[in-house]
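Shown here: the complex without one of its protein chains, the others still in place.
Chain naming follows the written order as A, B and C, and within any one chain the residues start at number 1.
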Amino acid sequence: MRIVVQKLPFDSGVELNAFTAKQSNMGAIVSFTGVVRDFPNGGLQYMDIEHYAGMTEKALEAIATDAMSRWDLGDVLVIHRYGMLTPQEPIMMVATASKHRKDAFEAADFLMDFLKSRAPFWKKEQTSASHEWVASKQDDEDALKRW
Amino acid sequence: MRIVVQKLPFDSGVELNAFTAKQSNMGAIVSFTGVVRDFPNGGLQYMDIEHYAGMTEKALEAIATDAMSRWDLGDVLVIHRYGMLTPQEPIMMVATASKHRKDAFEAADFLMDFLKSRAPFWKKEQTSASHEWVASKQDDEDALKRW
Amino acid sequence: MEVLYFAWVRERIGLPKETVDTQALTVMELVDELRAREERYALAFSDLSALRVAVDQDLADFDAPLKGAREVAFFPPMTGG
Partner (left out) sequence: MEVLYFAWVRERIGLPKETVDTQALTVMELVDELRAREERYALAFSDLSALRVAVDQDLADFDAPLKGAREVAFFPPMTGG
């Protein structure tokens, strides 16, 4: 299990390969990469991500540990950035390794649902004129009930 | 949409990055990589994958096109190898790009279910003593009913 | 008509592909003709529930018509991914 909270950019492809290389006889590797989206008509200068240092690492570890106990997984990777990100930059990534594709998919889906609403990150969208905190979505809260 | 059927190895990380770089304002990228698993106690010399050249490309395109029509996707990638592969080598990979994580996850899951049972590949496991064709699983056939 | 065999069907019949001169109107009629040929064909086609068929590279049923078809393939259930 590897949990990383960092300000610096990371390379999804390099991380995916490093994660895959560490596994022993896992037939299924699933990855999710979250990328900063611009507004439909553009204008996003940057996304500023605030987090609760200390609690963040604990919360991510708890979520990953929960996933490991619910599914037959060989390994879990979580990387999440904070600070100022520009459109098209990767924000975060999760990866799961399992013998079976179903476990790898479900666990990655689960990790994402909990990262969205239970990891202490807050996104702020900055344009040249103003900034606005991204509102949480009822859909994201509802998604947790699936598990 | 990119569909590749090849004998040569591929690099999942490089493919994931190339796929991600092509997208425009897609917030969610999901990848699945299938890796050759050895037997629980070892002994697999290689996995030999036979395919139906001509039909394979058509079938993969049809499955990917179906996914594009069912979910809100920016793009789909499918890479599938044939020939002789050794344990730990990647067999295949799919990637999906969407504005929304739910679409990216579901479409990748769907692609994998259909690749398993509807793309004309046949796996043979070769040990030093014998070879055996991998049997299809009822679970894999049942998985198609989800969609 | 080109007839193709894959995986253990190919191994049992002993060849990957052959040109068959047939008047069969359906896949099932073609199967019956092949079965009547030789023991290895009868063996390969002994349990149709273990076989799948494609007509002109599209999955089809055993009662599918062969009118106009150029290529028929027989194989076990697929195991991709």
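The rule is short, and it goes like this: a residue touches a chain if its C-beta (ideal position, glycine included) is under 8 Å from a C-beta of that chain, and two chains touch if they have at least 3 such contacts.
Keep in mind that what you see is a predicted model, and the values were worked out from it rather than measured.
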item	value
Neighbouring shown chains of the undisplayed chain, as defined at the top	A
Missing-chain contacts mapped onto chain A	34, 50, 52, 54-55, 58-59, 80, 91-92, 112, 115-124, 133-136, 141
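Methods note: only the chains that are shown with their structure count from here on.
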item	value
Distance between the centres, which are taken as Cα means, of chain C and chain A, whole angstrom	48
Of all residues in chain C, the ones touching two or more other chains	81
Shared-contact residues (touching 2 or more other chains) in chain B	34, 112
